[in-house]
Every structure is written in C-alpha cells, then in structure tokens.
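Here the complex is missing one protein chain, while the rest keep their positions.
Our next item is chain A:
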Amino acid sequence: MSKRIDFQVDPAGMKHWTVEHDGPVAYLYMDVDEDAGLFEGYQLKLNSYDLGVDIELADVVQRMRFEHPEVKVVVLTSAKDKVFCAGANIRMLGSASHAHKVNFCKFTNETRNTLEAALEDSGQNYICAVRGACAGGGYELALACNHIMLTDDSTSSVALPEVPLLAVLPGTGGLTRVTDKRKVRRDLADVFCSVEEGVKGKRAQEWRLVDEVIPNSQFDAGVRARAEAFAATSRKPDVTQGIELKPLQRQFLADAVIYSTIDVALDRPGRRAVITIKGPETDAPADVAALTAEGSETWMLRCARELDDAILHLRTNEDALGLIEFQTAGDPARVVAHEALLLAHADHWLANEVLCLWKRVLKRVDMTSRSLVAMVEHGSCYAGVLAELLWSVDRSYMMLEPFEEDDRPLASVQLTDANFGQYRMGNGLSRLETRFLGAPDDIAGLRAQIGTPLDAAKAETLGLVTYAYDDIDWEDEIRLFREERASFSPDAMTGMEANLRFAGPETMETRIFGRLTAWQNWIFQRPNAVGPEGALQRYGTGVRGVFDMQRV
C-alpha cells in the first residue's frame, strides 16, 4: 500500500454519506458509492464499507459537533433501498495486509466510540433507523447509536454473521456492545452471534437487540416522530451557530510533515518519528466571544486537530517507525492560559467541544501501537493538556538543571485542574489516577502543585516523569533507550505496552480494545480465517473454509 491514506475530508467531496438538516434533527444517510473504494480490487456493494467510508463518517461526526451544535439528534439510516449496511467489505478484508486490517479495525472502533461520546459529552444523540439487511459491521454501526429502530416487514433483521460466515469476530465492538451496552442475555447473545441470518421483528426487541420495532408502513413517520421527541427532551443547550472546521494547513515532505502547530520529523533509519508540538504564539482569547471568533484557528482546537491527523498519519502510512517521541516547545504559561479560558467556560458549547476533542485525541495517543516516549527538554511546555502526554506515553525523560550552550528556559512540568479528570482515559480514570493506582493519596498531594512550574528533580520525585538526567547523562541515556527499544520485537512491544498502559477498571471501551480486538487480531493471524483454505480467504468462492479442529 504505497499511496498515502489521508484522514482529512473535504466536505464538499463526500462520496458515501449525505446529511439532511431539519432544525434540531439531522438525517445522516449512508449511501456508499460502490466504485469509490479506497483501493482497487473490490466494489463496495450493498453499503459495505472500507476505511475510506469510515474516514468520511468520522469527519461527519466531528463536523456535526463543531459546525452544527444546533443538532440534538442525528438519525443514522441508509439511502439504499433494501439494505441498511452489509458491514465491512469482505473482499477488502480478504485482500488487505494484516497491518491494514488491524489499523482499519482500530480506526472504525474509535469512530464508533465518537458516536457514543457525542451524546455523553455534548448531548448530541445518535439514533439509528434500520430498514433492510443490517449485518455485521452494519449492526455494529447501529449498536454505536443509542436507540435502534427496526422496521417490522418480516424480512429486515439485525445480524452478526461473522462467526458462521467468515470465522472471524464482529470486532468493531459487536460482541462487547451486545452484552455490555444492549445487555443482551449471554445465552441469547450466543445464539444471536451464531446464526448467519440474525433476528428480526418482535424477537429482536424482546432480546434487546433493538429498542423498538415499527410497522413498516409507519416506519418513516415513526422514526421522524421518535427523533423529534428525543430532540424535544434533549438536555443539550440551544446553540444557533457553529464554527467552520477549516482545512488543516499541512505539508508533506520526504522526511517530515509540517503543520501549523506541529512538526513531525521522520527518522526512517532510526525507525522513529519525532512529534514536536509548538505552544501558542499568541495570548489566549480574552473571552468566549473571542474564542468563537477565532473558530478553528484558535490554538487549542488547531493543535488538537493537527495532532490527531499526525497520529493517524503515522499509524497508517508509516508503519515501520516503531518509536514516537513527543517534544514540546513554547511558553507553558500560554498553554495554561489557553486551556484556562476553556476550563473557565466549560459550559460554553465551543469550549466544551474543544476540551472533549482533546480527550478523544489523547485517547487516540493512548491507543497507538508504537512505543511512545516524551522528552521534556528545556524550552518545552508540558503544561495542562500537554502534560497529559507525559502519562500517555510509556516513558518520559526530563532535562535536569541547565545544559551547556542551551539557553532555553529550564524544563518544567505544570499541572492544571484539567489533569484531574478533564481528559479521562478509556478506563474512565484520569491519567494521573491510572498512573498512581497504587497510591491514590498522592493525587491529593499533586493537586497542591497546581499552578507551580515543577522542575526536573521535583517532577521525578513526584513520579510525573520516568527519569531526570543532567547534561552529562542525557544524550547517552536517550541513545541507549532508543537503541534498546529498536532491538525488541515490535510484536512484544505492542503487546507489552497495550497491557501496561491501561491499568485499573474495565469499561466497555477497554473491553473492546483490550479483549475483543485483541482476540480478533489473533484470529486474523490464524489459518482458520486467513490461511489459503481459511474462511475469510475462501469467502465468495463457494468453497468452504477448512478448519484445523484443534482448540487452542
């Protein structure tokens, strides 16, 4: 896969989705262009999707929050006649590399989570109207919505046919949401996930697979009425005007990607990327009016969008770079000030949206299967939101005391209120809570440090960074770390890091990423699915998969 996959979407050039606005209700139609797949060799028939379709969906969901805050309810439905959505395109999956499958799966999972986050964070409620076949990833899309309506035409059903049909799992949250979100009884879930044809009508409702079953002739009216009722009782405040998400300023060079607030340096021989985040160069907007006027140009929003895009780019297009190093550069006081304006007005819709976007972007960092390290050099600005990176990464190194011929301001770490719960991880805890799981009392002590720039000695003592090194040791220690990291098996690194990063309680989200997709990725490696005689390879040929019947 040599072509660069781009995660930015020009809303005017959308191929697979259309949105119709009706005041507080938006209708989001899935209408996949079967000839507009991301790669050659497959057609996106029956509203099946590939990464390209999902990238557009992610963009729609994002824009709905920033550009259409007046929307309280989004009805996800199909523009096709007899099919809601047939799920991920199987030929695409069959021909994709393992790495692409895993990345695809992760991104689609993250996007499904954003559908739920829209309600939780902003009161924007995604509901789903299913008419026609709704199978596999199609039903998983429905599951990510908060209310599912199914037509009762004695044909339309919801189904998770992956196991019987393809010998893989419904891995985009399917198994997890059936039990954890829909709370389907586990034996019924077992039956449901074993029958190719799924469950239709009243039984789908009885089994909790859908919320309501509507007579076919009243379906459209019923959906409309339900959407309007949800909108009328929505707790989402009325907002009349959103902001436009302007295109990102990006430049792709041979060994770098340059954004307005971020530089990504690609060190291919060293198999690492360095992401340098540049703090704000101007003062924070004076008030929310000024914030709104700055719109997508305001530093907090611009930086979040750019970092998100940079991470996705590295994940998808630079899979040989096993180590991502974070650097920051700028004035920590300004970072604090920009964040403080948002925190002070967290009840303002845009301030809230920007803070919530940071929450999602930081989760994206948590979920990135590369070794992550943060370098806290002199002149850096690890404050508030950027300090979160220190506890997202696997290790951090901080410069201790002045370095020779380095006149940048001394390295510091600065905590803000936001570090204590604003940007919760997938496990429902703050990064500090997760980090200090064994010493919850220390969190109170850390609160006392809010607002004080902490030097390296202090930060190390408080456990906020892994190591603090002075001028003498710094370069060597960093070199040793990089070389050691580069010598380890990438698989073992991915596995080790994914296990160590998410201490603490399980949530639906951690179960999806830690359990469901891990099993799925195992199955994606097994001959029963992907071997030459495996079910996924053989799908569509008419010849069945041949299974090694040994239980592993």
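One rule holds for everything that comes next: contacts are C-beta pairs under 8 Å (C-beta built on N, C-alpha and C of every residue); 3 or more make two chains touch, one makes a residue touch a chain; residues count from 1.
Going forward, contacts and distances are computed from a predicted model.
Enquirer: Considering only the chain that is not displayed, what protein name does its UniProt record carry among "Aliphatic sulfonates import ATP-binding protein SsuB", "Electron transfer flavoprotein subunit alpha/FixB family protein", "Carbon-monoxide dehydrogenase small subunit" or "Benzoyl-CoA 2,3-epoxidase subunit BoxB"?
Expert: "Benzoyl-CoA 2,3-epoxidase subunit BoxB"
Enquirer: Out of A:Gly123, A:Pro164 or A:Pro490, which residue would touch the omitted chain in the full complex?
Expert: Residue touching the chain left out of view: A:Pro164.
Enquirer: From the listed residues A:Glu20, A:Glu196 or A:Asp548, report the one that touches the chain absent from this view.
Expert: The single option touching the absent chain is A:Glu196.
Enquirer: Suppose we count only contacts with the excluded chain; which residues of chain A make the list?
Expert: 152-155, 164, 195-197, 215-217, 539-544
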